[in-house]
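With one protein chain held back, the other chains of the complex are shown just where they sit.
Going in written order, the chains are labelled A, B and C, and every chain counts its residues from 1.
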Amino acid sequence: MNGLQFTPRALPGAAEDMRRRVRDFLARAAAAGHYRPGEASWNSFDAGFSRRCGEAGLIGVTWPRSYGGEERSYLERYVIMEEMLAAGAPVGAHWIAERQSGPQILTHAHPAVKARILPEIAAGRCFFGIGMSEPDSGSDLASVRTRATQVDGGWKINGRKIWTTNAGQVNYLNLLARTGDAGPNRHGGLTQFIVDLSKPGVEIRPIRDLTGRAEFCEEVFDDYFVPDEMVLGKVGEGWSMVTGELAYERSGPDRILSPFNLLREAVRAVGEEPDDAGAEEIGRWIANVVTLRRMSVSVAGMLADGKAPNAQAALVKDLGTTFERELPEQARLLAPREPEQNAAEPYTAALAQVTLNAPSWTIRGGTREILRGIIARELGLR
Amino acid sequence: MNGLQFTPRALPGAAEDMRRRVRDFLARAAAAGHYRPGEASWNSFDAGFSRRCGEAGLIGVTWPRSYGGEERSYLERYVIMEEMLAAGAPVGAHWIAERQSGPQILTHAHPAVKARILPEIAAGRCFFGIGMSEPDSGSDLASVRTRATQVDGGWKINGRKIWTTNAGQVNYLNLLARTGDAGPNRHGGLTQFIVDLSKPGVEIRPIRDLTGRAEFCEEVFDDYFVPDEMVLGKVGEGWSMVTGELAYERSGPDRILSPFNLLREAVRAVGEEPDDAGAEEIGRWIANVVTLRRMSVSVAGMLADGKAPNAQAALVKDLGTTFERELPEQARLLAPREPEQNAAEPYTAALAQVTLNAPSWTIRGGTREILRGIIARELGLR
Amino acid sequence: MNDMRDILLEQTDRLFGDTVDADAWTAADSGSLDRSLWARFEEAGLTRAALDEADGGSDLGLADILALTRLAGRHAVPGPLPETMLAGWLWRRVDGDALAGVLGFGPVRPADCFTLTPDGQGWRLSGEAARVPWGGVADRLVLSARTLEGEAMLAVAEPVETAITGGGNLANEPRDSLVFDDLPLAADRVRPWPESDRGPTLMQIGALMRAQQIAGALQRVLEMSIEYANDRVQFGRPIAKFQAVQHMLAVAAGHVAAASMAAEAAAARDVDDPHFALDVAIAKARAGEAVRPVTDAAHQVHGAMGFTHEHSLHFLTRRLWSWREEFGNERLWQREIGRVVATTGADRLWPLLTDLG
Partner (left out) sequence: MNDMRDILLEQTDRLFGDTVDADAWTAADSGSLDRSLWARFEEAGLTRAALDEADGGSDLGLADILALTRLAGRHAVPGPLPETMLAGWLWRRVDGDALAGVLGFGPVRPADCFTLTPDGQGWRLSGEAARVPWGGVADRLVLSARTLEGEAMLAVAEPVETAITGGGNLANEPRDSLVFDDLPLAADRVRPWPESDRGPTLMQIGALMRAQQIAGALQRVLEMSIEYANDRVQFGRPIAKFQAVQHMLAVAAGHVAAASMAAEAAAARDVDDPHFALDVAIAKARAGEAVRPVTDAAHQVHGAMGFTHEHSLHFLTRRLWSWREEFGNERLWQREIGRVVATTGADRLWPLLTDLG
């Protein structure tokens, strides 16, 4: 049971300094027309905006200076992330590279690879996607079938990956492939690779989604060659590398603030003097958002302390995505609109955007069912 | 999938005639002070009231005339049940005997037993309880351990039964006991008995519940003797007899109307000109109650046609108890009260009564989990 | 149920099954009307379902039209087929002539209204209506309007000379805002509509139409999810074997059955029955309430696959998320029900419910 305690954590002064710096950056970027506040999110790809973030020193701030970082705490980084999301800034290009790929490279990559790639990520010029899921695997990573076969000087990759965000626009993938037998616990024989998408042997196919956009992609590897240098970590230890760091992915502010724009527009819609029903609904959301954010910051603090709060992160994500899923359902009744994508009225457009996307939030980054299994195990129920 | 269709079913004219008859009976009973409208439910034991119901010919109306019935349709019976519940009449004494035990006896009992017991039930003078659950079995009837051993002229029962409603006040139990091996499908070796509680060898212990009342009982059998005549159906076929008739128990109006008094008092509490929030809440409840009742009547119609709509009954019960569980949670916010048992104000008292009892409604008569398993199997998911 | 009706429904189900596929849905996502598909429906007589046999129609009553509407929902049929059938029925109900072509009706919001002023032998129509289904695509629209004296009328107008602001719902079905400014109408294009006494309102007819479409589409979404759960293997077995998936779909099945029952009961009610209004309100409220749990479960079961444009699920779910808002969302209809019940009073509640059946 101790595993599911969340100690309140105040953000340190340095984090609040960072907040001022980010707000300043965002205000200037908005004034200069570099982004339109409120419209974008962590899946909006804008290479130009990411380069500006890199130039402003807002990417990879926790990393060593030698790799383009500022050696700042995880809590300062947290503030950058949440400010970007709350502003609706288009951070999708560098989001994955900064959140997952960079840290993995820092810990596990060949020194030459680190020196080459990390400063580019920090500069906002190098973007990553994730190549974990496969057409037949979904949440069950142990069933990965894409195969890497050892050849002279490296590995040949054959197989298919799917649900990679913006694969057509990123430079690299973190790829999980089978290099050996799964073994009795089903978790062996997997290895992580860094895959350069500018090299031959990989074909990228966009997958149009229900909003009409093509954010997801599928990749087909046909004798694609990866040099040994681009193996990430030890051969055969991919599974634990991937699952061990899920707390970074699962507890972040993106699990709370995805529909923040709708929340803000709902506050605008009910006006300064809401009726009882409007005040209640807004009040309930705020009580939940404030509490979720405190829990998320608490997990960030544990990460900053070098802990591995996997179950807490799963719990925050489950609670967060459940809240995100509830929000549009309550919002549509609070201030009735017929939602319409690209409507001129911000609330109508936000409602459409969130209505179409919210059901996916309980699937991305581990389905609700996977998360609840992790929580249950930590509660001692398995 | 065809198994989960519900065809709308209009109640026949005879059922509406019966409705007038019941309303008339209830109006006279209320006027004469034989019950206080709105206060009781299907677990309120009042032997005197049941006798009056029997005298008025309102018990066992579907049974043959030779056994005290009126050979009426199952839909006429349905109307009696729902009118009693909606009125809040204390029908708990004869409820189980009329709903479950009587039909089982009619189908499975020795002719002499039928002739002796059924007319007494129909007269409202003979009451039954159910002896299925055991301290270690709960919803898993196949794990029953109470044992019946064949002796000269009958059987000796040893073991414990629990969660019998009003066992201290009823005359008989329907008892499920182990008479042989479970066999490969875990469902064999069980037999049903009619147990006369006035005979020696059984001790009844009341179990006080969280409302402070002692509606449930536990029974301990110590070499209790049942004559052969009181075996119900064939030896070893108890499991299918019990589970085959669950539709009768699960689709009835008691699965919808348990908190009807709270609903009525909520309508009174919001008044004739409710605000938007009050009108919405009432409207949502009514849309659900009307629809549930139509589904319940549809199942009653299938039963009247001699079908065995087990999955539909499970679905109505799951939907019905979920609604019943929601109702007090929404009611408490609609017209805020601090609920208090026995409060003078009817709404406050009803809120307390339903708040304390509602969590049990998703457990009685098959837990939510069991019901959803039955529905899933019918959907082809297992 | 009679035999003729069963045969018609079976044939129509087959026609929709044969003609409405992922290509048709994808084409419809542009917001334009698929004329070749429409021609198939015309050929099958569906567009003239409500008309007199003498006018080449099938002479169907409201209940039959609504049964077809439910099928249209089940197949997420592109184009305003239910609107066309019901507009034809509405105009015939006031003894109007047989309306041909693509039809719509409106207004669809309680606040919108049209005004008729006499002009010689004919009339002039003015007013605005927001988000009329297919309002800018239909050949003609059946509109409710009032004379300056407040008399309720139906009018048939062609939106050709109208100011049209195009829009769409989440499924990109056209929802167009219309402004009529003194549009001249011939005398026979306007007829009295006795809605104040007994008749249904256009909002009610529209709500009933959407309730039926929702019920049909929900059933389909459930079936797709069951099929997918049995096919999709995760962690070494079909996900249908996981208790969490089973229970999620069992709960969804409950909502599908409830939505279906509510919609069917209202569809079976005669429009002149005093309980018609309450039954329509119950149908739209209950069907609307079912959309969220069922689409949630469906998308959860389908996982990422359900969000791809390639998979058909979203053609149904995007319509469901839109239809529940149209012709009044569940909150609007719940208020209607609540006010009727409040007026009836607590002590008359139970008799009201049993009377409703």
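Assume a contact is a pair of C-beta atoms (placed from the backbone, for glycine too) under 8 Å apart; a residue touches a chain by one contact, two chains touch by 3 or more.
Just so you know, these numbers come straight off a predicted model, no measurement behind them.
Participant: Where does the absent chain make contact, in terms of the chains shown?
Facilitator: Its contacts among the visible chains are A, B, C.
Participant: Pick out which of B:209, B:222, B:273 or B:305 touches the chain that's been left out of the picture.
Facilitator: Checking the options B:209, B:222, B:273 or B:305, the one contacting the hidden chain is B:209.
Participant: Thinking of the whole complex, not just what is shown, which of B:67, B:127, B:163 or B:193 touches the missing chain?
Facilitator: Result: among the candidates, B:163 touches the missing chain.
Participant: Of the residues listed, A:258, A:298, A:341 or A:355, which one is in contact with the missing chain?
Facilitator: For the chain that is not drawn, the touching residue is A:298.
Participant: Just one of A:265, A:324 or A:340 touches the chain that is missing; which is it?
Facilitator: Among A:265, A:324 or A:340, only A:265 touches the chain that is not shown.
Participant: Extract the touching residues of chain A with respect to the undisplayed chain.
Facilitator: The missing chain touches chain A at positions 1, 4-6, 8, 10-11, 19, 82, 86-87, 260, 263-265, 267-268, 270-274, 276, 278-284, 286-295, 298, 312, 315, 318-319, 322, 369, 371-373, 375-376, 379-382.
Participant: Using the document's contact rule, name the residues of chain C that touch the chain not shown here.
Facilitator: 242-244, 247
Participant: Provide the residue numbers of chain B that touch the chain removed from this figure.
Facilitator: Against the left-out chain, chain B lists 133, 136-140, 142-143, 162-163, 207-210, 212, 216, 325, 329, 332-333, 336-341, 343, 352, 355-356, 359-360, 362-364, 367-369, 372.
As a convention for this text, only the chains that are shown with their structure count from here on.
Participant: Select, from all pairs of chains, the pair with the highest number of C-beta pairs in contact.
Facilitator: Chains joined by the most C-beta contact pairs: B-C.
Participant: Quick one: report the Å distance separating chain B from chain C, using the average Cα coordinate of each chain.
Facilitator: Whole-Å distance between the two chain centres: 40.
Participant: Determine the centre-to-centre distance between chain A and chain B, using the mean Cα coordinates as centres, and give it in whole Å.
Facilitator: Comparing mean C-alpha positions, chain B is 52 Å from chain A.
Participant: What parts of chain B, by residue number, touch at least two of the other chains?
Facilitator: 276
Participant: In chain C, which residues are in touch with two or more of the other chains?
Facilitator: Residues 245, 330-331 of chain C each touch two or more of the other chains.
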